[in-house]
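Encoded as structure tokens, the structure appears first; notes follow it.
One protein chain is absent from this view; the other protein chains keep their places.
Chain nomenclature is as follows: A and B, assigned in order of appearance, with residue numbering initiated at 1 for each chain independently.
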Amino acid sequence: MILLFEQLLNGLQYGVTLFLLAAGLTLIFGIMGVINLAHGAFYMVGAFAGAWVSIQTGSFWGGLLAGLAASAIVGIVVELGVMRRLYARDHLDQVLATFALILIFNQSTVLIFGRQPLFTSLPEVFSGSIEIIPGLPYPTFRLFVIAVGLAVAVGLYLLINKTRIGMLVRAGASNRQMVRALGVNIQGLYTAIFGLGALLAGLAGVMASPIVSVQVGMGDEIILATFVVVVIGGVGSVKGAFVAGIVLGMCDTMLRAFLPGLLQQAMPGPEAQALGVGISSMGIYLMMALVLLVRPRGLFAAQG
Amino acid sequence: MKREHIILAAVFVVLALVPFAAELTGQASWTRLVGQALIYGMAAASLNFILGYGGMVSFGHAAFFGIGGYVVGIMYHHFDAGTAFLGLIPGTDQMLITLPAAILIAGLAAALVGAMSLRTGGVQFIMITLAFAQMFFFLFISLKTYGGEDGIMVRRTNSLPGLNMRDKATLYWVVLGLAAAYYLFLRRLVQSSFGQIIAGIRQNERRMAAMGISTYRYKLYAFVLSGMGAGLAGALMVNFLRFASPDMMHWSRSGELMIMVILGGVGTLAGPFIGAGVLFTLETTLARYTEHWMLPVGIILLLVVMTSKGGLMALLRRLGGKG
Partner (left out) sequence: MKRLLTSASVLVALAVPSFAEGTKIGVITTLSGPAGYLGEQIRNGLKLGLDATGAAYELVVEDDGRDPNTGVQIADRMLNEEGITLLTGIVFSNVSGAVVPEVTDAGAIYVSPNAAPSGLAGAKCHPNYFVVSWQNDSLHEASGAAAKKLGYTTAVALAPNYQAGKDAIAGFTREFGGEVTEIYTGVEQSDFASEMAQIRDKAAQVVFQFHPGGQGIAFLKQYQQAGLLGSIPMVLSEPSYDSVILKAVGPAAVGLTGTTHWNADFDNAASKAMVAAWAAAFPETPLTTYAQQAYDTGLLIGGALNTAGGEDVAALQAAMKAADFASTRGNFAFGANQHPVQDWYLTAIEADSAGNPVIVTKEKIIEAAGDVYAADCKM
């Protein structure tokens, strides 16, 4: 029982990380119609900038600020320099250009920071663990990550549903041409959204930096799962990204944790383990395939 | 029409002379380089048939490439060990059996993937094909008998009666012959009524459906044909490298195939081959000069996509038009 509860928390924490990445990606996808394979690069930029500054200054919070600033700036520069020219192109050109960006970002990171992974320690406040229920000490930092993710979700909800910018974003996600026709400063809006998406990815990177290893290519590993979240949730839908992120995070963690054990009831141990892990690695892709077969546009498709 | 024939014949002759030229100039690795580029070109061209002509952007094409390769690898493994696949099918090292088998199995896999994926479209199609490819990738990683993540060795290239396949030049000519045959096959396919229907579906699916054509079925046929081509290329690659590994179906490999198509020119016959050749040469040449070869490759790709539309083929045509 305690184990189940702990795994649910782990799933939730993975889920909000996926949500932070997917929220920006789905907006960029839905509003600008751009497939950005390089979104994971912002995650990496956030993690590296955050880790480097916190090593230099000894403060996690300084690193957090630096990570956010760096990823947002890089995002805006990429939008102004590259993306802007790609909006009118078809998806294929976008795929090629953003793939090229991945190569450029990865190799530049090697040139700047070298090949050794970076290490940051947890902020002092969150370095311990809290006994949430008796017998279950849970790392405070992971609870903090969950809290941040949920706060961002609420913030985005308010931004999108209660502000003028949000209105434009919603309109843009459901009908791009219309917003253009309304004479809104569409260029400025695009830049802002792209910057925001990069910033959220950077936030996810900084939050992950004390947990995982900060290394070149770390964004490429998580970007596929993020795309799966975006597609399952429905392109352009932040709500979809939230629901799909949490569900996927939970499912992935649950499969990993319990499937091998369940299979062990039916077959010998080592084979059950290997098969269980194999299936749970495929789990999120299997889910996407199933969801798309039932709802070809995802769960909460914004575009009609 | 005439001019095209002359150019094709000239290119073929030049390519056929590559082993001699490599021998003469002492650049022996050119044979292999060009051979590999030809094989990648075939894989890219098979992708281009659904992507360029049919408008189906598959992001999981490397799966069929890898499956074709593994068919050769697995058959050789059983041949070498003297065992049988699933205890039923004996292994072999005869290319006349392995290549058709690879084409067939890759086609079956494509039928399976296509039947489900083609129910969606657009971005969802891109992602669902990727999802299936990932599933195949993880499947082959967990196949302990066939080397898992480390891959499977094919100690000797498959044999063809009457030919010394261990000779690199002979193997190269076999590859070149198959690549040329595949090119001509695609050329006929595109011009056939089937090809016209596929192109029609890309331009306006609704209209084709209104004309009473079952678009889903035609798209599926095209998808299967394309998967078979990739399977053939994969089988040749494993013969060439004498090695099959899950790397062959990693998602970045699918991306690479797409890039070859886009770089060369979407919806053109020669484009994928040119794209494959250029990308391959670029990577290999730059890797000789710097450990940071990814950076210049990235910058060059970015510049190409920003400045030219329609890839290198469009560029060539523009040059040809002026000259």
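Quick note on the criterion: a contact is a pair of C-beta atoms (placed from the backbone, for glycine too) under 8 Å apart; a residue touches a chain by one contact, two chains touch by 3 or more.
Please read these numbers as outputs of a predicted model, since none were measured by experiment.
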>> Quick check: which displayed chains does the absent chain contact?
In response: A, B
> Which listed residue, A:L86, A:M218 or A:A289, touches the chain dropped from view?
Replying inline: A:M218
>> For the chain not shown, which residue from A:N36, A:S54, A:S71 or A:T253 touches it across the whole complex?
In response: A:T253
> Any idea which of B:G26, B:G162 or B:G212 touches the chain not displayed?
Replying inline: B:G26
> Looking at A:V77, A:L118 or A:I132, which makes contact with the chain not pictured?
Replying inline: A:L118
> Going by the touch rule given at the top, which residues of subunit A touch the chain that is not shown?
Replying inline: 3, 6-7, 10-11, 13-14, 106-107, 110, 114-119, 121-122, 129, 137, 139, 141-142, 210-213, 215-218, 221, 253, 256-257, 260, 269-270, 273-274, 276-278, 280-281
> Contacts of subunit B with the missing chain: which residues?
Replying inline: 26-29, 32-33, 36, 138, 141-142, 144, 147-151, 153, 155, 237, 241-243, 245, 247, 283-284, 287-288, 291, 293-294
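We take it that only the chains that are shown with their structure count from here on.
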>> What's the distance between the Cα centroids of subunit A and subunit B, rounded to whole Å?
In response: 32
> Can you list the residues on subunit A that touch subunit B in the complex?
Replying inline: 29, 35, 37, 82, 85, 89, 91-93, 95-97, 99-104, 106-108, 110-111, 220, 224, 227-228, 231, 235, 274-275, 277-278, 281-282, 285-286, 288-289, 292-293, 296-298
>> Quick check on the complex: what are the subunit B residues that touch subunit A?
In response: 51, 57, 116, 119-121, 123-124, 126-128, 130-132, 134-135, 138-139, 141-142, 144, 251-252, 255, 258-259, 261-263, 266, 292, 294-295, 297-299, 301-302, 304-306, 309
